[in-house]
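A single protein chain has been removed from this complex, and every other one stays in its place.
On to chain A.
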Amino acid sequence: MGMVTESQFHVLAVDDSLFDRKMIERLLQKSSCQVTTVDSGSKALEFLGLSENYCMPGMTGYDLLKKVKESAAFKSIPVVIMSSENVPARISRCLEEGAEEFFLKPVKLADLTKLKPHMMKTKLKNQKLEEIVKPDGNEENAVLIPEIKEDSSVIEILPLHQELESEQLEQTLSSNKRKSMEEAISTDRSRPKYNDITTSV
């Protein structure tokens, strides 16, 4: 639901955790952004239209940040890092790699206003993709902003903390339902209501 107006920013959130995807999606929707979420770096690259060469096994969000910043098409896109840890050294490393902002978890609605100046900047340049990415373990989450369409703005958000491919985690967290949920690329359509609340422990 929601009309995609010319000035609406489209955000790509990349995170292997369904919980984090759900959280950032809602935060962004509340901030009037159109949101797409993917559960891996490779899907993010696919979404951006970057070639297979960019993909590497065990790619972390930090790796994805670097790749996006190295690409001619997307390097000017603003990147935001997300982490639950306030480690200045790691934050600096991401900022040096080209990330524009840092979100400390837990992310609050007010934090999203930090995106506004970057949105305005990219709006002027007619590039409006922001990416929110979560890089590797013990690191911060990086947010990238690549370009998708002329009249849409996209922001990419990346998490720093775990590997985006996260194969080991996936194996141990195997559940068909979860996998199929993770494969889904969600949009900002309103969710179905849950009328019978069954508490499953």
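The rule we apply is simple: contacts are C-beta pairs under 8 Å (C-beta built on N, C-alpha and C of every residue); 3 or more make two chains touch, one makes a residue touch a chain; residues count from 1.
Keep in mind that, in the parts below, contacts and distances are computed from a predicted model.
Enquirer: Out of "non-specific serine/threonine protein kinase", "Transmembrane channel-like protein", "Nuclear transcription factor Y subunit C-3" or "Histidine-containing phosphotransfer protein", which one is the UniProt protein name for the chain not included here?
Expert: "Histidine-containing phosphotransfer protein"
Enquirer: So one chain is hidden, and I want to know which residue out of A:L27, A:M59 or A:I81 touches that hidden chain in the complete assembly.
Expert: In the full complex, the listed residue that touches the missing chain is A:L27.
Enquirer: In the whole complex, what residues of chain A lie against the chain that is missing from view?
Expert: Those residues of chain A that touch the unshown chain are 1, 17-20, 22-23, 26-27, 29-30, 83-85, 105-109, 137-138, 161-162, 168-169, 172-173, 175, 178, 190-191, 193-194, 197, 199, 201.
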